[in-house]
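Just one protein chain is left out here, and the rest sit where they should.
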Amino acid sequence: MLLIQKVDFMRNLILQIKDLKVYFDTDEGLIKAVDGVSFNVEKNSVVAIVGESGCGKSVTARSILQLLPTNAHIVDGELNFNLGDNKIIEIHKLDRNSREMRAIRGGEISIVFQDPMTFLNPVYTIGYQIYENIKEHLHYKYRNSIAKIHEILASVGISNPIQRSQQFPHELSGGMRQRSMIGMSLSANPKLIIADEPTTALDVTIQAQVLDLMKKIQNEKGMSVILITHDMGVVAEMADFVVVMYMGKIVEKASCQMIFNNPKHPYTIKLLESIPKLGRGRNQKLKPISGTTPNFTSLPTGCLFSPRCDFASSKCSNIPKEIEYSDNHFVSCWKYNEEIKEN
Amino acid sequence: MNITIFQSRQFRVFKKHKLAQFGAITLVFFILVAVFADLIAPKDPNKMNLRHSYKAPSSEFFLGTDRIGRDYFSRLVHGTRVSLGVGLGGIGIATIIGILFGGLSGYLGGRIDIFLLKLSELIICFPSIVLILMIVTIVGQSLLNLILIFGFLEWVGLYRLIRSLFMSLKEQEFVEALEAFGVRKFSIMFQHILPNAIAPITVWMTLTLAGMILAEAGLSFLGMGVPLQVPSWGNLLNGAKDLRVLENYPWIWIPPGIVITLAVLSINFLGDGLRDAFNPKS
Partner (left out) sequence: MKKLRKTKILDIKNICKHFPIHKGVFRKVVGYTKAVNNVSIEIYKGETLGIVGESGCGKTTLGKCILQLYNVTSGNVFYEDADKNQLDILNLSKNEKFNFKKKIQVIFQDPYSSLNPSVTIRKTLIEPLKIHKIDDPIEKITNILSAVNLDPDYINRYPHEFSGGQRQRIGIARALSLDPEVIICDEPVSALDVSIQAQVLELLLSLQKERDLTYIFITHDISVVEYLSNRVAVMYLGEIVEILDTVNLVNGSKHPYTEALVSAVPVTSLKGREKIILEGDVPDPSDPPLGCHFHPRCKYAMDICRIEKPLLKSLSGSNSHFVSCHLQPS
């Protein structure tokens, strides 16, 4: 697509990921961590990427900011980011160490990680680390930053921002550290925030606080969020649109309501059935998914989920094509090709 | 081992490290020389003959003779045995003490840890050369004394390593499981935790061996190491303290110099290679 056409297409989108392929070179061979992933992120919305370990959700998110290890490469695909003012940045064409890429990271698109203890520098104060970000992206001088730092800390619900900005990460609780990191990521007013399992390491009451905060900020600032998680409960509470991944591919994507009320892909269905639901206690039968995820070095041919699928048939030896099951509800499963044909 | 050593990732990394391979081969070569010294150099290294003083290398004396007419080649070859022996003996003692103390300190903690830690700090405080010289002066020079001194002083490095390893490993859940079953502490320490530390121990042993060989060479050069009549690489260098020797009799100081350098370098390369092989990040 020409750049002109892309601008038009992306009028309501903040990010378009098209057929993304990220492969890793390892001792054991080539690992196709992300193998043909496509989805759109609309303006002012929350998209959740959900899946279990090894499904490629984290790699997908990090490739948006080209934060990949040196043995990982974006082999194919497009990452089109809507900068506004009819400008589209083709991230996949940028060099990972280029000035443009660094300007985007923390500026237009920022990221919040899972464990704030390892992602905050223990030898610098919180205030200084926020300052580094605003210096880089907003070009503030130090004396002007101090007020801004306090403002940022207060906006994420940290009481005593003046005192806290002088403290080191280990002096703060887990919840406060995560809030600080959210504050840092917001400091340059990004259009898109990537949150990689932001609350997994937190206590459940603190998780509720942080999710509440994230929702509030997202609404107030009209930002978009890509939320990576394995917790379907978090997805239900936060997401507008859900992308379900398995072994590097998307198996289903739909609005949050559709995913929970009318899941179509066997993996999505089984995933939802295998989770204990609060409120039902012993009056539910958990149905584990049989088998285990295959090794990346010995993937099955055809549909990657077929060895564990109750509905597997001979068609499944071919890789299923993604079809639009209903309005904005996409599934990659041979079961539905027939239904669509019939209709 | 279920996966044979040759298939493991460690061996693969090691194979790529050319210097380490060179180091390994050279070390094996030295060990063989030490073992078969009598076959390689049948001439008596201690037989004096003042009429053959400072003879240049020839077909009769491959590396010439020293000041009192002893066959230099023979002294060099037999010196390998002594120098390596001091190193290996010292390493052996230091390793045993280091593992034992490190394990007790790291796993048991408490007063034992405080005591052993202070002891190790006491030893580290002194510059090692000064300390060794002092002790040698007091107990006298002999091969055994040197081995014991090295062993009793060098354990500190391994001790600290093992101590911190054990301190972190004891928090692992498999250790708690063993405790929950009632396995005895000593068994937990040395049968279950220790195998996890083989990698850093091996690396430490190789690198410290190099250090000990160098230390012995230095001490013997000063005349404070192995007794002068026993051939060792350092002792051979001791014979080169004279400017006249340096100028006129190069076979006295060049061969031991080369040999010491080669030995120390090769052991260091080997140690580097082992360390990279065991490092999961490389």
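For reference, chains read A and B in written order, and residue numbers begin at 1 within each chain.
Quick note on the criterion: contacts are C-beta pairs under 8 Å (C-beta built on N, C-alpha and C of every residue); 3 or more make two chains touch, one makes a residue touch a chain.
Note that this is a predicted model, so its numbers are computed, not measured.
Checked against the full complex, the candidates A:V75, A:A147, A:I162 or A:I275 give a single residue touching the omitted chain, namely A:I275.
Checked against the full complex, the candidates A:T125, A:Q209, A:N262 or A:N337 give a single residue touching the omitted chain, namely A:Q209.
Considering the whole complex, the residue from B:L178, B:I213, B:V264 or B:A277 that touches the absent chain is B:L178. Checked against the hidden chain, the listed residues A:N71, A:N219 or A:Q284 yield one contact partner: A:Q284. Against the chain not shown here, subunit A presents residues 52-53, 173-176, 203-209, 211-212, 230-238, 260, 270-272, 274-282, 284, 286-289, 292-293. One chain of the complex is left out; on subunit B, the residues touching it are 2, 172-174, 176-184, 192, 195-196, 198.
One rule holds in what follows: only the chains that are shown with their structure count from here on.
If you average the Cα atoms of subunit A and of subunit B, the two centres end up 53 Å apart.
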